[in-house]
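Every protein chain but one is kept in place in this view of the complex.
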Amino acid sequence: MTKHPDQAMTQSDNVTSPLIAFRNVGKQFIVKGEPLQAVHGIDLDVYEGEILTLVGPSGCGKSTLLNMAAGLFAPTEGEVFYRGSQVQPYNPAVGYMTQSDHLLPWRDVIGNIAIPLEIKGLSKSEISRRVEELMETVGLGGFGKSYPNQLSGGMRKRCALARLLAYDPETLLMDEPFAALDALLRMRMQIEIRDLCRRLNKTVMFVTHDLDEAVAIGDRCAVFTGRPGSIERIVDVPLAPDRNILHLRKDPDYRAITADLWEVLAPSIEQEL
Amino acid sequence: MTKHPDQAMTQSDNVTSPLIAFRNVGKQFIVKGEPLQAVHGIDLDVYEGEILTLVGPSGCGKSTLLNMAAGLFAPTEGEVFYRGSQVQPYNPAVGYMTQSDHLLPWRDVIGNIAIPLEIKGLSKSEISRRVEELMETVGLGGFGKSYPNQLSGGMRKRCALARLLAYDPETLLMDEPFAALDALLRMRMQIEIRDLCRRLNKTVMFVTHDLDEAVAIGDRCAVFTGRPGSIERIVDVPLAPDRNILHLRKDPDYRAITADLWEVLAPSIEQEL
Amino acid sequence: ADRVNFAMPSIGMLYLPVYVAEQMGYFADADIDANLQVFKAGGGTSMAAVLGGDMDVYIGSTSAALRAASQDTNAVIIGALMTQYASNVVMRGEFAKEKGLTESSTVEERLAALEGALIGVTGAGSGTHQLALYMLNEAGLDPERDATVVFVGGGSEILAAFSRDRIDAFTLSNPTSDTAIAQYNGFLLFNTAAGQLPALDGHLYISVNTRQQWIDENPEVAKRMMSAIQRAQVAMHDPAQTEAIRDKVYEAYFPKVEKSLFDQAWTAVLPAYPTSPHISREQMERVVTFLDTFSERKLDGLDIDAAYTNDMLEPATN
Amino acid sequence: MESLTKTRIWTYRVAFLAFVLISWELASGRIASEFFISRPSAIAEQFFAWVMSGTIFYHGAITLLQAVGGFLLGSVIGMCFGVWLGRAQLVAEVLDPFIMMFYSLPKVALAPLFVLWFGIGIDMKIYLTATIVFFLVFLNTYTGVRAVSREQVAILRLMGATERHVLFKVVLPSAITWVFTGLRLSVPYALIGSIVGELIASNRGLGYLLANSAGQFDTTGVFAALIGIMIMAFFLNATVKLLEIKSMPWRETNSSREMSI
Partner (left out) sequence: MESLTKTRIWTYRVAFLAFVLISWELASGRIASEFFISRPSAIAEQFFAWVMSGTIFYHGAITLLQAVGGFLLGSVIGMCFGVWLGRAQLVAEVLDPFIMMFYSLPKVALAPLFVLWFGIGIDMKIYLTATIVFFLVFLNTYTGVRAVSREQVAILRLMGATERHVLFKVVLPSAITWVFTGLRLSVPYALIGSIVGELIASNRGLGYLLANSAGQFDTTGVFAALIGIMIMAFFLNATVKLLEIKSMPWRETNSSREMSI
């Protein structure tokens, strides 16, 4: 894992200080001249090496939060810190798999996955070796020469995922990365990501609508309330860090937490039951 | 429900004859000059008034099947029939909510939902009344003047859903319509759709990766194998047509079918367990 | 051989001595390698090319050189090429009939006939334009109210407009005037090439112009060039040679023009050429007066004596 | 803040203009003879004189009329053709080389034919201008229509849209950036067309003023006429730009909105 020199150890860089810190963050958009409060009063710490999952109603500002962590725009209130210093436009320490895939339509799968490697300046042969490897990982073997518009929805997502892995950043921001994958593949990918993080000490912010997934993959889970979004609760996931995701479905702890989350998120429905 | 006159009752239109019939359908794409078999040997009947869900690995050809039902392209083998006659380009009897939202970026939410109504030639006031109603249904109230690029991923999906409902077709093709919605909203939408079909006798082909959803919403569920896609099994869902989706999670039948599906779809994982 | 670059505004009957000197080998005899370039963009551009040093000699209207000379450039006129205002005036046959004109009408009658006419000229400020204004002035007509002067472009455009009766009269040199008369029932109002307009008889129309620097640096070349041109002017008027010369020029420069028409034009335009390029101060003054009659911008700053010189001509002809 | 950047832009523009004019004034008579480049002060004087006498308005109005007339005619036909051929691939393929070849003809060479067919009046100049404008608008519109997302068209077709619906609800809105680029490209050429038309045949208009000054080797007059043309170009361009902004409200939102990905 390469650390960007301008990011490294600027201040009080001990174990307990968070890697990413949202401090009373709010974001207001202007829509047709009128202000629209997307999120407000967000206080959130993300620690190095952990997987933090974010769940919450559609439109509550999860993507907005990731955008701010990536430095796409600044919050209108509060501040976002990365390793103790305020996030500037285009935080190079993070890799971002966005909700829409944003693949380049004029490059085929190989070309799209190769972009971050080209930017890093790797050699041609090194690039094609890495790309080949990544395509296998996400199950796109044999589709290297297809253009994005010749892929299925799930395959596009996987291509974007491979691109993210090719970038190999310190921190991964993932916005519903597995939403378009079938259950089997999804589970494989979940295992892959957890494995990656444990092996290479990556930090992950992971947005999902699937509560099972949020619990299965996360070390902690932040639950949002609806618009304007704010954090309702941060739930610790007391599962072993080296949990076996394959077996979770029958784990009673897992089920308990999932049911718990359901209640936090959807009290209205639970009432109806 | 308005029936398109050119579609109505062409031949043997009795209760048992299917509304949509795939007869030994195969589809081959050409990618960079090389043939790519997307699906093959598909035999599938969809009956009027039922909800048929399709599940299967990513890239197995579910979207391709819907595209053929809509008449976007013809199969390379076999035939697709709608009400007994071969599907021609742009089957006007179906409404299609595609996997990507394909909203028109130069129209705001109101404008996008209004398109099918404008095509139908409704009056201005009628259109705005209907649009208002639909926005409430999908929970977009207050966002009428936002442009698609000012919406969250889930909100864009809901906008596309509202547009589909505005079109109000005889048959609905839905490609992962609820993938980007949170659990609560998703359940509301599932209820909405089932309700719609029962009330107005709509027919639905519904692609999803969520097995729970496939069972909860479906009358039958077609399970696909991987590439080249073919139908592995068609599972009947023996739940009551007027099932209460809210209560399903604790229904043992429901759980049994879901587990059953899991096994069909992901035997390898089940083995590992 | 010394190379001399000639800038010429078009290919036409107004520059015959240069063609003759070229075709008859007079330039070659004078050890000059002549390079003729066409500048359709007009006198100003041609003059600019000469003053800028890309071209050496501008064969064209005296007025262009005078304008340049009056505005702090070192343009200088070194010889007369044509000393008649050889833009003929042709009127629509019908129109002439209406006005009661015949072959024998007097100059005054002819001038008066221009009242109410739509007169086509090549371009604003061109020699044809000035001629039109001059005639209206002579006839006591107001060019703004009593007639309309329209700028129609080159010979083809004028003929096109004339053939469709869109203009009533035009002024242009041979062979356009001949064509209009022969093919479109034109009436020759004034044969200016033959000096039919008395006040313009002997007008210095086309001259040999250059920049002072060039003659300072190449006095010998300039003199040889002028003698070749003079030789051409003399030869053209020699009855023994003129037909042979005519046919040679025709072959080289006008093969597409109808031969009979060209012969006719040759005969018509010949009187407009002097037998010597010598310029008199009186000729210069007449040009200045003529220009000042119509132009908003007067040639105030012009030093006539500095603007022309006969020094490049052989003293014998003076 | 909006208006702040506006003022800033205008400040820079004025500074740039001043810089050009001062360099010119200084160069004139030093680097190049005044006969060729005149001098800004003299040009301004001449221009002012024309403004006072009304000359510039009289001639300008005619040029403007022709330019606008030709612009409208050419661009409307160009758009219609562009849309039509954009939707009818075969016809486009067949006609493409002829259109391109026709457009490579220098219009000046066709002047006699224009005079022959359309005379020497205002209509000739309007047709000439339209001919020039047509092509620029046509090719941009055509490309824009070809670039329309087939997916969006298909989606509308599935909703039972007729060709007319597809045209007005998808094709035109999505090709509009292209169309407007074509229009903006055409503004200068409309003026040039109008003026070239006047150079071919006329006794009024800015082209006449230009030719008249040029014929008298009056560089100052030439530049004063050019200033008139440039001012006209500025306003025509501003008009098209305004129209562009008005026709694409979502574009504005697009560029002023914050981006989320």
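Every chain is named by a letter (A, B, C and D) in the order it is written, and numbering of its residues begins at 1.
The criterion applied here is as follows: a residue touches a chain if its C-beta (ideal position, glycine included) is under 8 Å from a C-beta of that chain, and two chains touch if they have at least 3 such contacts.
Since this is a predicted model, take the numbers as computed values, not measurements.
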Neighbouring displayed chains - absent chain, whole complex: A, B, C, D
Sole contact to the chain not displayed, among D:Ala61, D:Cys80, D:Leu105 or D:Leu242: D:Leu105
Per the touch definition above, residue among D:Ile155, D:Val171 or D:Ala201 touching the missing chain: D:Ile155
Chain A residues that touch the omitted chain in the full complex: 70, 72, 89-92, 94-96, 98, 100, 102, 104-108, 115-116, 118-120, 147, 149-150, 167
Residues from chain D at the interface with the omitted partner, ascending: 5, 8-9, 12-13, 16-17, 32, 36-37, 90, 93-95, 97-98, 100-109, 112-113, 116, 135-136, 139-140, 143, 147, 150-151, 154-155, 177-178, 181, 184-185, 187-188, 191-192, 195-196, 199, 207, 210, 214, 219, 222, 225-226, 229-230, 232-234, 237-238, 259, 261
Footprint left on chain B by the chain that the document does not show: 29-30, 32, 63-64, 67, 72-73, 96, 98-100, 102
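Following the convention adopted for this analysis, only the chains that are shown with their structure count from here on.
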Distance from the mean Cα position of chain C to that of chain B, given in whole angstrom: 85
Interchain centroid distance [CA atoms averaged], chain A/chain B, Å: 28
Inter-centroid spacing, chain D versus chain A (mean Cα positions, whole Å): 50
Multi-chain contact sites of chain D, meaning residues that touch two or more partners: 253, 257, 259
For chain A, residues contacting two or more additional chains: 29, 32, 63, 99-100
